[in-house]
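Here's the structure we're looking at; comments come further down.
One protein chain omitted, others in place.
Then we have subunit A:
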Amino acid sequence: MTGRTAAVRRPSLLRRVAGEHSAVRRFDGLMLVAVAGLCVIGTLLVWSSTRTWAPGSTGLVKKHLLNQALGVVLCGIVASIDHRAMRAYAPLVFLTSLVGLGLVITPLGATINGSHSWILLGGGFAVQPSEFAKVGLLLITAMLLAQPAEGSDRPRGFDVVLALLAAALTIGLVMLQPDLGTAMVLAVIAASALIIAGVRKRWIAALTTVAGAAVFAVFYFQLLEPYQVARFTAFVDPSVDPRGVGYNSTQSLIAIGSGQLLGKGLLGGGQTTGRFVPEQHTDFIFTVAGEEFGFLGSVTVVLLLGVVLLRGLKIARQCEDRFGTLVAGTIVCWFAFQMFINVGMTIGIMPITGLPLPFVSYGGTATFANLIAVGLLQAIRVRGHSFD
């Protein structure tokens, strides 16, 4: 191709996407590599843990790959939008997610694996509005809290109240399903947005006290009502499990521990093959990594997630507008919390909670939400600050 022909033609798509001044050039490559790595590992683990469902099948791998492809498209779309413009869409996104959550409690909602948090779309596809609600809530809280009070760098009290209301509404709808794990993530999203936004420490202390009292009251109440205790047990242990709450925890520790330093190799894990750990392609997928890839493999997963988190923090710090910083910081808190709870529960340092591992677990809506969040981070990175 000569310079002359190039001059007369419109720049090719490739050039426009990858050209010197293109936004793509300003993406955080390291984060994308980490996310891609996690997605690949996730695909392998989903294969290993679901191929045994039927002889000669590849399990859920094809569906998982499709989900990821869709997620990447969504990620690209979100990344190409100016995040400051997104501020305007935030209420719309939030309201849409509320409608989705509302639909779940109508007859349109469906129960899968004992949790009533799905809307069936037909053709074997289903969406989990609570995953989108994470994005909706984080956008609305960031939008509300990004505007500081006059002559201050703290958010206005009214906005804080609005943000709390938004959070309460979302969490309330999710609790109706009930899905304690997601409710906790939503609480973390709201709380971290408040903290990062610079809400006064005594407000935070007050809110923490109220939340603590609420949790205590719930416990106290449930101690009084046996059926509530039983429901709480169902929260703690989402799978239908006849052998007691401790079973999941014990089996996942055994699976991970028996991987030792180097692991038993992909598809070589006896515990995985025997499906001793329930939900091992979704909430407990980390056990497959632990058993088949050993300490080296599972630490790699944690490190890749660490890369995503640290790069996200860097984006938050470098962003020059409050909205971008808030969104990026909140996303980091969301991922950090979900990662720590998920990995922590498989290695016995956190209680069993039904939460997927970001980018690794099987699950369409969760994959979309996670990749949309990555798209948001990239968008903020591209436009949030001036490069040299």
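Criterion: contacts are C-beta pairs under 8 Å (C-beta built on N, C-alpha and C of every residue); 3 or more make two chains touch, one makes a residue touch a chain; residues count from 1.
The working rule: contacts and distances are computed from a predicted model.
J.: One chain isn't displayed here; going by UniProt, is it "Sigma-70 family RNA polymerase sigma factor", "Oxidoreductase", "Penicillin-binding protein 2" or "ABC transporter"?
T.: Protein name of the absent chain (UniProt record): "Penicillin-binding protein 2".
J.: For a quick check of understanding: of A:Val160, A:Ala316, A:Ile352 or A:Ala369, which residue touches the chain that isn't displayed?
T.: The missing chain is touched by A:Ala316.
J.: Please pick, from A:Met86, A:Leu101, A:Ala163 or A:Val343, the residue that touches the omitted chain in the full complex.
T.: A:Val343
J.: Which residue, A:Leu98, A:Val160, A:Val185 or A:Cys333, contacts the hidden chain when the whole complex is considered?
T.: Hidden-chain contact among the options goes to A:Cys333.
J.: Of the residues A:Phe94, A:Phe276 or A:Tyr362, which one touches the chain left out of the display?
T.: Among A:Phe94, A:Phe276 or A:Tyr362, only A:Phe276 touches the chain that is not shown.
J.: What residue numbers in subunit A mark contact with the hidden partner chain?
T.: On the side of subunit A, residues 52, 153-154, 192, 195-198, 251, 253-261, 270-271, 273-276, 290, 294-295, 298-299, 302-303, 305-306, 309-310, 313, 316-317, 320, 322, 325-326, 329, 332-333, 336, 339-340, 343-344, 347-349 touch the unshown chain.
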